[in-house]
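What follows is an incomplete set of chains from the complex, kept in their original frame.
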Amino acid sequence: MKLVIAVVQDQDSNRLSNALTKGNFRATKLASTGGFLRAGNTTFLIGTEDQLVPKVLELIKDNCRSREQMVAPVSPMGGNADSYIPYPVEVEVGGATVFIMPIEQFHHF
Amino acid sequence: MKLVIAVVQDQDSNRLSNALTKGNFRATKLASTGGFLRAGNTTFLIGTEDQLVPKVLELIKDNCRSREQMVAPVSPMGGNADSYIPYPVEVEVGGATVFIMPIEQFHHF
């Protein structure tokens, strides 16, 4: 058994949850902030058999990978709306930081 | 030293806290959701000497074990109250998922 600790952005959290459930993996979610990623993230604790670790990593990668996204800019509050041209802006979203930890014992009561 | 990570249902959380304190164990509690157990659970981090791990496991088992419980059903909202017979329903409550993790160093400042 291994414990997979994955820190992912909140916006990818539900999609990863669903993918893990569909793959028969069980995860506990902790609300977390800052640091590894921009503020507002979720820390997943996923206990799994050794041979399924690559499958968990694949699910995390597929659902949380860092990628570019075109975002409509926020219109200027109280600004000169006539001269405002809303160029979409490319921002980096997603990303995951993952630790695979050894487990000495696993119990379920 | 080991780090015991235990995910338990919220309804068993206070009882386990008290039992750990009484047994001179120190625990940090993290609010968590989903996955290992039904939504609304608490993740305990318990640092302990190797030889006391069985005692911690016993406390978790005694206070959080999965068990059947008779629950009075919720009365039907706006339903036909005359024909409503409130049979108690047996549901499974409690349960704990526990990981025993190796620690390389422990410090207290």
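Per-chain residue numbering starts at 1, and chain names A and B are given in the order in which the chains are listed.
Note that in this section a residue touches a chain if its C-beta (ideal position, glycine included) is under 8 Å from a C-beta of that chain, and two chains touch if they have at least 3 such contacts.
Please read these numbers as outputs of a predicted model, since none were measured by experiment.
In this structure file the full complex is assembled from 3 copies of one chain, 2 of which are shown.
Here, only the chains that are shown with their structure count from here on.
Relative orientation of chain A with respect to chain B corresponds to a rotation of 120°, obtained by superposing CA atoms and rounded to a multiple of 5.
Inter-chain spacing, taken between the CA centroids of chain A and chain B, is 26 Å.
If you check the complex, the residues on chain A that touch chain B are 1, 3, 17, 20, 26-31, 45-47, 101-109. For chain B in complex with chain A, the residues that touch the partner chain are 2, 5, 7, 30-37, 41, 43, 53, 57, 60-61, 64-66, 94-102.
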